[in-house]
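Every protein chain but one is kept in place in this view of the complex.
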Amino acid sequence: MLRIAVIGAGRIGQVHARTIAAHPRAELALVCDPAQGAAKDLADLHGARSCQDVEEVFSDPAIDAVIVGSPTPLHIPHLLAAAKAGKAVLCEKPIALDMRDVEEARTDLDAVGVPVMFGFNRRFDPSFAAVHAAVEAGRIGDLEQLTIISRDPAAPPLEYVKVSGGIFRDMTIHDFDTARFFLGDIIEVHAVGQNLDPAIEEAGDFDAAVVTLRAASGAVATIINNRHCASGYDQRLEASGRDGALLAENIRPTTVRLSNAEITDAQEPYLDFFLERYADAYRLELSAFIEAVEEGTTPPTSIADAIEALRLAEAATESARSGRPVRLG
Amino acid sequence: MLRIAVIGAGRIGQVHARTIAAHPRAELALVCDPAQGAAKDLADLHGARSCQDVEEVFSDPAIDAVIVGSPTPLHIPHLLAAAKAGKAVLCEKPIALDMRDVEEARTDLDAVGVPVMFGFNRRFDPSFAAVHAAVEAGRIGDLEQLTIISRDPAAPPLEYVKVSGGIFRDMTIHDFDTARFFLGDIIEVHAVGQNLDPAIEEAGDFDAAVVTLRAASGAVATIINNRHCASGYDQRLEASGRDGALLAENIRPTTVRLSNAEITDAQEPYLDFFLERYADAYRLELSAFIEAVEEGTTPPTSIADAIEALRLAEAATESARSGRPVRLG
Amino acid sequence: MLRIAVIGAGRIGQVHARTIAAHPRAELALVCDPAQGAAKDLADLHGARSCQDVEEVFSDPAIDAVIVGSPTPLHIPHLLAAAKAGKAVLCEKPIALDMRDVEEARTDLDAVGVPVMFGFNRRFDPSFAAVHAAVEAGRIGDLEQLTIISRDPAAPPLEYVKVSGGIFRDMTIHDFDTARFFLGDIIEVHAVGQNLDPAIEEAGDFDAAVVTLRAASGAVATIINNRHCASGYDQRLEASGRDGALLAENIRPTTVRLSNAEITDAQEPYLDFFLERYADAYRLELSAFIEAVEEGTTPPTSIADAIEALRLAEAATESARSGRPVRLG
Partner (left out) sequence: MLRIAVIGAGRIGQVHARTIAAHPRAELALVCDPAQGAAKDLADLHGARSCQDVEEVFSDPAIDAVIVGSPTPLHIPHLLAAAKAGKAVLCEKPIALDMRDVEEARTDLDAVGVPVMFGFNRRFDPSFAAVHAAVEAGRIGDLEQLTIISRDPAAPPLEYVKVSGGIFRDMTIHDFDTARFFLGDIIEVHAVGQNLDPAIEEAGDFDAAVVTLRAASGAVATIINNRHCASGYDQRLEASGRDGALLAENIRPTTVRLSNAEITDAQEPYLDFFLERYADAYRLELSAFIEAVEEGTTPPTSIADAIEALRLAEAATESARSGRPVRLG
């Protein structure tokens, strides 16, 4: 039974708390958030303790592992403090908003040597993982083109947009990791940012984008993002290879199809957002983390993955602003 | 170039006239209908001659073949007269409304020896034919259960219902032939008639039905019929075997799918009725007829098929009325 | 927290034990099975106590509710004993194999007055339930034809077949309940039994069947059963009404589709069997049971439902043997 503390009682912290509570080999021991009410409410919901000061998390001997779900600027400090305290860490994405903050952390972490994993949940989604496994098994021959469609149901509040680091660091970061998961090293990034919603433009961000990634292998990935989608959380992926193609389709609450005089075989809107859509992925991500901690193996995602995804986000940001592709070393 | 006369300028005659006109190896030479206007209009549309008296068809040396699309009670007289005049014949379904009229015709036809084929168009539908070919090729192992769903977009006029011979002889007859096409000899028929529309009930007919057919092979076919379907002409077939299953889905005008806040991947209603839905089938049926005539081979459907389908329709009618299954000799 | 005992540590008992263990408002307190090892193993898996004698269940004051998953002949005795001991009961289907055993139980139960619910899990399947809700809401107008396709991946062991009460009481019983759920009172049953596997025929049972049910409303339900299906557990339902139709499709482990030179958009086989396919249904069934117990409301399925489903199974058995439809009073 892994005793886990969750730092951050916001949306993502709630997801993790619930996943831990339902996991047969994990126990939600502690919830930490500077907002006392939020920490207590979430802790009470699952019968855990709560605290407001992160130091209590790091110094608590009854905590085996920490999930870092604090605001992004605190990811590195919390991650390092937990690791130095000997706790295993599962850290949310993105690792940071600026690459300059990251390299030092990497050196520090290497020195500590506890298991540290990063929350790229798409890798654990059963459908995406099945496509990846089939590609790796050679089912479609050499992978030539990867298409990722990722649209949120609705934009986050403007206050969040302003501190998010921008669409590429906040939203596309998952798709960058997915592209790397399938294609390995990326050598060139081109991004077209779109401003469909004037309020988001005023906040200094794009609310839609198309990103093209050229891989060292010669394959090309296309990422199509939008902060808004009428039909729900649109999450699809198509891997096209020399000998075939694999498509991961959207997920609906049921398999029901309606036909009438206007339409036939109409399905329901997609599951609304990441909590529902990636519920299985969060569960399997946690299992992978627990397994790595228990068995002392290397977790499936590393700080190198977090750094590379951030590097792609920075390159896309630069490309979308300058209008030019960015080559990576 | 096969010179063809069409007897009957009604709905089915129009289908055949159009199919002949578009066929590279057939010529629509003559249209015959007692209603002068109807005959002339249809003939003019395709640049053919017209007449009102069927005797002109049979005695015309410039006619190689005749398509009998007259009202059902005239099928046997027209079929026999054409055959005796040495014309190849493609006769519409059902051959007759009463089995007592048929056996004599069979003997007469056997004596004449011209190619005679019956219009069971489902056998020539590309999707149904592909399922049949795959079953015959052993793709799904022994066929165990066949499900035929066949619903018309809307009931025919009451005047037609009254002289149609009833739903089983008029509508289900196609599905009976399909069942025989897949399963061979049928040894037991059970039919449940439904009266959803009181006007059709008053006219003495059912407007929906579920028929179960037990084949000598041990397989069972289920036919689900309805004279009405909100989404159009619902024509599906599923063959389920020991090692797999084959489904022929409905056909829409385009492949477009609509998604919005209420529905996702909604397709269009089905093609509206037999003219559109079975356009390819009529074309391929005509090709098979022409090929048999030109090459002197046996046409793919025979009077025996027409008789057996009628026998099943009679058995279903009896079963639906008596409430008991009917065993066939 | 409802403290629940499970009687029977077989396949269905294991399903319920797991569902209880994962349920936030239920606790698996006790597992009872005459086979000591089976009881203990299942209990240990979920941290519960075990016993071999059912009397210990009934007399245990720490038990609030009992799930009866014993062999069918013991359903009524266990159900009655638990109810008389004041426990709420969720009883598996079928209630019994013979109608003569049932009426007395009904009288006894009425006298006791504890909440008693029967395990017709299809009613709680999210897709089937969504179709039902949409039909009730009038989305497709008057329901005219209901088609239920229900095929198991593989036949149970012959030993089980011999004591199962036959395919209609053991397997179709779920579909009978589904038909009643959608159509209400059934007035006529016709069943065609199939013997595809000689071993099952020797055991005195059918291994496939097509059943037609006529409802008092004029609607007709068709049930297509097979003990074997190459592609997995084939569980579909189509409700066809005056203004439209609703289809509940099969469920696969992922949404992945494969295309190559031979096939396109191929999906995975269906979830293998009831444990996976109806995992959500068992969870929601348990929730409905707990809610009824906690709030003192009438459970959504009653002994009347269990009796009516059994009556349909008996009628189908008679019809399949006699070759005649059976009318219900």
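As written, the chain order gives the labels A, B and C, with residue 1 at the start of each chain.
Here is the rule we use: a residue touches a chain if its C-beta (ideal position, glycine included) is under 8 Å from a C-beta of that chain, and two chains touch if they have at least 3 such contacts.
Given the structure is predicted, the values throughout are model-derived calculations rather than measurements.
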Contact residue for the chain not shown (choose from C:118, C:168 or C:270):
C:270
For the chain left out of this view, which of A:45, A:134, A:230 or A:275 touches it?
A:230
Which one touches the absent chain: B:218, B:244 or B:323?
B:244
Missing-chain contacts mapped onto subunit B
22, 126-127, 130-131, 134, 139-140, 243-251, 253-261, 265
Where the unshown chain meets subunit C, residue by residue:
230-232, 250, 252, 258-270
List every residue of subunit A that touches the chain not included in the displayed model.
140-142, 144-145, 147, 149, 151, 188, 190, 192, 194-196, 208, 210, 212, 214, 218-220, 222, 224, 226, 228-231, 240-245, 323-325
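We take it that only the chains that are shown with their structure count from here on.
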Can you compute the centre-to-centre distance for subunit A and subunit C, using the mean CA position of each chain? Integer Å is fine.
40
CA centroids of subunit A and subunit B: separation to the nearest Å works out as 57
Two or more partner chains touched - positions in subunit A:
250, 258-261, 265
